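A single protein chain has been omitted from the complex, and every remaining protein chain is retained in its original position.
And then chain A:
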Amino acid sequence: MRSVLRTPRTLRDPLLRDVLALASAAAVVGLSYGAISVAAGISPVRTIAMSLFVFAGGAQFLAAGVVGAGGSAVAAVVGGLLLNARHVPFGLAIGDTVGRGPIARAVGSHVMTDEAVAFSLARPDPVTRRRAYVLAGAALFISWNIATAIGVVAGGVMGDPERYGVDAAFPAGMFALLLPALREGDAARVALGGALLALLAAPFLPAGMPVLVALGALLLAAARK
């Protein structure tokens, strides 16, 4: 028996479906970013430029917050760079996945996000890993930028994204992506240690640093037998 409602071809690809789920959540946040940034006094063109060229939600919201509160642009830049420093160890971990040729590497690096890293890390085989990275990176870049532009024009039509619970969607999705990696050897121990270290450090360090402190959990990794 054939179903009348055929699933669209794209939704039958599990990876694409998963990527689109996260990209939709990112779009809701992007809409709100566009509105908040303009409300903070950052011009529409500059807000769109931030999403295109910085392309890092945390740092962009931080910049809007700092500028909106009358803070200096230097503080926004320093704070944003601190938040984004985690991309260095991320890039070291998945360097080969980002792209092998110079152009692929240059473009691939720009779309590096926590989500794209998590999507690729969940897949051990190099080919599917690369596909996961490219799809997640591209989908998030496109949805984030289109949503920012709409948010800039439409303002806060969607209201606070927290109303839709998207702030819970991201950590839950990341946990789901991280799970397969945790089943290998001492990864679970390192993950738990890293999570605890970051939470303990959070009250004392500026945004971005607690996550880097989590690297201390590598000491929990057993030496190679």
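Just so we're on the same page, a residue touches a chain if its C-beta (ideal position, glycine included) is under 8 Å from a C-beta of that chain, and two chains touch if they have at least 3 such contacts; residues count from 1.
To be clear about the criterion, contacts and distances are computed from a predicted model.
Name the omitted chain as UniProt records it, choosing among "Branched-chain amino acid transporter", "Spore germination protein KC", "Succinate dehydrogenase" or "Biotin carboxyl carrier protein of acetyl-CoA carboxylase".
"Branched-chain amino acid transporter"
Write down which of A:Ala21, A:Ala39 or A:Val157 is the residue touching the left-out chain.
A:Ala21
For the chain not shown, which residue from A:Ala39, A:Val153 or A:Ala168 touches it across the whole complex?
Once the missing chain is taken into account, the touching residue is A:Ala168.
To test your reading of the contact rule: which positions on chain A touch the chain that is missing from view?
Residues of chain A in contact with the hidden chain: 14, 17-18, 21-22, 25, 42, 46, 49-50, 53-56, 59, 63, 67, 73-74, 76-77, 80-81, 84-96, 98-100, 105-106, 108-110, 112, 114, 117-118, 121, 162-179, 181-182, 186-187, 190-199, 202-203, 207, 210-215, 217-218, 221, 224.
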